[in-house]
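Only one protein chain is missing; all other protein chains are in place.
Per-chain residue numbering starts at 1, and chain names A and B are given in the order in which the chains are listed.
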Amino acid sequence: MFKAPTHQIKRLVILGGGTAGWMTAAALSKLLNPNLFTVTLVESDAIGTVGVGEATLPHLRFFNQRLGIDEGEFIRATNATIKAGIEFSNWGNIGDAYIHPFGDYGEPLNNVSFQHYFYQAQKRNSALNLDDYSLPVMACKQSKFAFPTTEPNLLTSTYSYAYHIDAGLYAKYLRGFSEQRGVNRVEGKVESVAMRKSDGSVASLKLDNGGVINGDFFVDCSGFRGRLIEQCLHAGYEDWSHWLPCDRAIAVQSEHNGKPLPFTKAIAREAGWQWQIPLKHRMGNGYVYSSQYISDDTALKTLFDNLPGKPSSEPNRLRFTTGKRQSSWVKNCVAIGLSSGFLEPLESTSIYLIQAAIMKLIELLPQRENLAAKRSEYNRYFSNEMDKIRDFLILHYHATQREDTPFWSFCKHLDIPQSLAEKMQLYKEIGVIEDYKYGLFLTPSWLAVYHGQGVTPAMGDVRVNKATLAHAEKYMSSLKLNIQQCVTHMPTHEHIVSMLHETEQNNPTASQLNRPANFSLYGRS
Amino acid sequence: MRAVNKVVILGGGSAGWMTAAALATVLKNQYAEIVLIESQSIGTVSVGEATIPQIALFNSILGIDENEFVRETQATFKLGIEFANWKQKGHAYMHPFGSFGTDMDAIQFHHYWLKMFQQGQAHDLDAYSLAAVAAKQGKFMRPENRGNSPLSKIAYAFHFDATLYAKYLRKLAEGRGVKRIEAKMEDVCLRDTDGFIDSLVLDNGQTISGDLFIDCSGFNGLLIDKTLNTGFEDWSQWLPCDSAVAMPCLAKNSVYPYTVSTAQDAGWTWRIPLQHRIGNGYVFPSQFVETQNAVDVLTQQMESEPLNDPNILRWKTGMRKEFWVKNCVAIGLSAGFIEPLESTGLHLIQAGIAKLLGMFPHQGFEQIDIDTYNQQTSVEMERIRDFIILHYKATEREDTEFWRYCKHMAIPDYLQNKIDLYKANGRIYRQDVELFNETSWLAVMHGQGIMPKGYHPLVDTLPEAEIHARLEHIKQVIDNSANVMPSQADYIEKYCKAIG
Partner (left out) sequence: MSEIHINAELKQIKVISDEHSALGGWFTSAMAAFALRDTEISVSHATSKHYTLSHGSLTLQADVLLALQDLGITEKVLIEQANATPFLANQYIGWSNKGQSSLAGLAKSGVPLNGVGFVHYLTRLRNEKRDGQWNLEAFSLNTMCAANNTFTRPSADPRSILSSLEYGLRVNAKSLCSLLKQVAVTHGKVLELDSSNPESNDKASLSMVTLDCRLCASDDSSDSLPIDTIKIIEHTPKEASLSNVLECLDNGYIERQYLQNKCYSRRFSSESFDGSDVPIESESSNSSRQFSMAKLASDTWQPDGSTIYLFETGVHQLLDDGGLGYRTQQLASLWPLLSGARLSETAVKYFCRMSAQRYKYWRDMAVLPMYLCNKDNTEFWQLATSQLVNEDLSYLVNFYVDTGVLPQFEHYPADSGLLENTLLAFERYPQNADPLSYIWDISELVSRLDKLRQLIKQTAVQLPQI
C-alpha cells in the first residue's frame, strides 16, 4: 500500500551538536564524496550540551589523523594536556593508589605472562613493585612525559598517550572544520518529527522556527533523551544501574597550581568518585555519585572541599541512567553519543565510544540495498563495545575491600554479570586474563586494576620455576634500570605542555607530533 | 496563532473538486493555501450522477450561475425518481421532489388522502404532486413567484455528467487559487508528537506538507483508513449490492426530467438522462450475479448501443467508524458508500464540506468539534441508509432468492419503528436533521405498498365530502399547473443548452 523510499541515501542529517554531533559531522564531511552525500547538522544554542571537560583514549589520535587534523593545532585549540594514564586512589582500600597506564608491564617471557614471574619473584623479595616495570607509570609518578616512538624494538614504543581536552572547544574546532567542508549547520530546536507510514523510518525534522529538514539517514546526537532513537523509534533502554549505581554528577572548573599532571585522577569517595582533569589553564573537577546513598548537597560539599584550587565556574549538575540503548541503529537512524547509552567516565570512554560509532558507521555506510544487513552488524558491534567497557568499569567497583560506607558495601557484595564473574574467578585462581579481538581493555588494563586494587592470583603458571624465574629476575632488574634511565631523560609534563601551546611557527615539539597512530591502547600493536 | 495555513486535498473527482471549490470560495483572501493532488492514471468513479435539490444551495454558495453550470455539465433537470418493479413486477411509483398536496388545518395532507384512498375515493398519491405529474409529461420549469400556486414551490435537482462537473469545478477552484498537482501518493509521513499527518510523499518526488488533509481518495480511504487505521462499519447484511456496471448510450426516447430505477431479479438498473447521452448502470450483488451476466442484463435494458466498454465498480457498503480523525477529514467515498438509489452521493459530500466549514479548525483542532462532526455525520448516513433499506425490505416480490432475502431480512430498529408507526395509523415524522422529509418517506412507503391500518383521527372532523372536494381541487390545480409548464427540451433549449 505504502511504498518505502527507494531512492539512494544521500542526505545525512545530524541532530545535535556538542562533541558527538561535530565529530560525526567532521568525519562524514571529510571522508565522504560530496557528490554522493550531503551533511546537515541541526543544533540549538538553547539546548546546552553536556561537555564537562574530558579525558580521552589514544584512539582519538587515530581519529584526528584520519581527518587530517594537525596534532599541534588540535592541542592548542582545545587547551589540551597529555594523558598517559589514570591514577585511581582509594578504590581497593582507603589510602591506596595505582596508575592504570597506556602501556603494558614488562613482556611475556617464553609465552608466559609477565605477572606470573613478578608474583613469584615478589614472594622472594617483597620490596618488588610492579610499577617499576611500566615506563608510563614511572613517568607519570614523576610527572614526566615524552612522545613515544613508532620504532617497535625500542622501549619507548611500548606505551601510548591521549589527551585531556576541553570538549566544548573540540566541538567548536570541529564545527569550523566541518563548515569548511560543506556541512550545513541549521539553528533550531525540533518541534516534531515526521515518520514514514510505509516503513516507520524518519522522514524529516520540523523545527520550532518553521524550518523543515528532510533527510534520508539521521544521526541522533541529541543526548540522553534520544529524541529520535527513543522518542520516535522506541529503541528501548537496557538499564545497568543495578551494576553501576552512580546516577548523578556535579562538575565544576577550578584553578590549578600551574603544574598539570600527565594523568587523570579518579579518587574514590563516600558514594562514588571524584575526577580531576588537568587542562592547560584550569582543572576540570567532578563528583560522580549515587543519589541513593548521598544527597546532592553532600555531594556538592565533598566536591568543593576537595578542589585543588578556587572554583572558577558555576557547578553543572547532571543526571543519568547508566545503560545502553537496546539497539543504537533502528530503521534509518543511528544514535551516537549519550543517545546510545551512558557509562560513567571512569575510564575516559565517552569520546572513544563516539569515535568507535562513527568509524563503524563509515565502514558500514548505509545504502538502500543493504541497510538492514549493515544495521544488524553495527548493532552487534556496538553492543559488544558497550558490554566490554561495562564489565571493566564494574570491576573497579567490585574488586574492593572497602565496606566503610553503605555504597562500598553494596559494591563489594554486588551481584555482577556472569561474564565478569567468570573472568574474575579465573584470574583469582590462576592469574589468567582472557584476551579478545573486539572491545576495549585487554590484559595490561585488567592487570593494572587487579594489581592496583589488591587482587592477586592464588596460583601461578606452572612454567614459572626456579630456573625460569632466575632468568626472569635478570630481565626484570635490567628492565627496571632501563625504565629509570628513560624517565630521567624525559622532560617534565609541565614543560611539554608549555611548549605545545606556544605559537605554531617553529614549535619545538613539531617533529614529535603527528606520528602514525594505531588502535592499541598500549603502544605498538 | 493560526492552526491551518495549508489544506491538502488528496484526490480529484467530485469529492475533491467540490471540496476545493468550496474551501477556496469560503476561506477568502488566501486564508490558507489549498492544494489538490490527483492522478490521471487513477480513474475517478463518477459515472453520471443524479442529485437532490440541496445541491442548489451548494452551487449558490459558490456563486455558480445555474444556466452556465447546466450547459457545462450537459445537465438535465430532475423532478424525482421513478421506481419500477420494486413493489411488484409491473408496478411503478414516483418519489418526487416538493410535497404532496397541501397540509390542511395543521394536519398533514397525507392523512386526508389516506382516509379517502382507503375508501377508494382518491387517486393514487402521484396525482397530488406537481413534480410527479409534470415529470411524467416531460415538463419542466424553475419555480416562479405566482403566489399560492404550486408553480412557486417547484423543487428540482439535476442529472449531470459528473466528470464534466468535476472539470467545471476545477476551473472554478483553480481560478480561485487552488493549486493542482498531478501525481500519485506513495507514502505518508506522520508527526511523532501527536500522530497527525505531516506530509504526503508523491511519486513525482515531491513531499507535500499541510496542516489539514482532506481524504478524497475514494473507497481505499488512503488517509483516513490506510494511514490512520480508522476502521469501517459494514452494512452489507442490509444492503447486499456491492457492484455496478455502467455504460452510456445515446438517447432513443424523449428525455424525461426524472431518474428511472428499475428493480431486476437481483439489484436494480438506473437510467440517468443527460443532454448528450443517457447514463446507464446496473447495481447488483456479486453474491447473486456474475459480472458477465450483469453486463448482459444492462446491455439488454439499454435503449441503444453502448458507447463505451462497461465500467465495473466494486465497493463495500457502509461507513467509516470516524470521518474526522486528528487532522484528516474524509469526504466522499472515503467516508463511506451507500448505493445511489436515492442520489445521495454528492449530497453527502456537500454536507461534509458544510459541517467542516462550520467547525473549521481555525485556532486548533478541538476534540469536541471533531467528535461533533463525527457524530452528526454518522447519524446522517445511518438515516440515509435506513431510507434505502426501506426500498428493499418493503417489497412484495418473492420471485427470486435475492428478493426473498430482502423481504425477510432483519432491519435496523430505527427503520422498523418508522414502518411500524406508519403502519399503525399513518404517522410520519421527520427526525432531527434527517435528510429525507415526510414527503419522501410517504412516497416510498406508499409506493412500496405499505398500507397503514388507520389514519389521523382528527381527519374525521372534516366531512368526507369536504375532503373529497379539496382533494379534487388540489389535483385540478396541479394538472393546470403542469399544462402551463413548457417541455423540458424547450426549456433547456431556451436557457441552458450545452454547446457541442
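The rule is short, and it goes like this: a contact is a pair of C-beta atoms (placed from the backbone, for glycine too) under 8 Å apart; a residue touches a chain by one contact, two chains touch by 3 or more.
Keep in mind that what you see is a predicted model, and the values were worked out from it rather than measured.
Taking every chain of the complex into account, the absent chain touches A.
Across A:K259, A:R463 or A:H495, the residue that sits in touch with the chain not pictured is A:R463. Between the chain not shown and the residues A:W22, A:F37, A:F63 or A:F392, the one that touches is A:F37. Per the touch definition above, the residue from A:E73, A:D208, A:E422 or A:E502 contacting the chain not shown is A:E422. Touching residues on chain A toward the chain that is not drawn are 31-33, 35-37, 66, 110-113, 362-365, 367, 369-370, 373-374, 377, 380-381, 422, 425-426, 429-432, 434, 436-438, 459-463, 465, 467-468.
The rule is short, and it goes like this: only the chains that are shown with their structure count from here on.
The geometric centre of chain A is 72 Å away from that of chain B, both derived from CA atoms.
By the touch criterion given at the top, residues 1-5, 191-198, 203-204, 206, 212, 214, 231-232 of chain A touch chain B in their complex.
Those residues of chain B lying in contact with chain A across their complex are 186-194, 198-199, 201, 207, 209, 222, 226-227.
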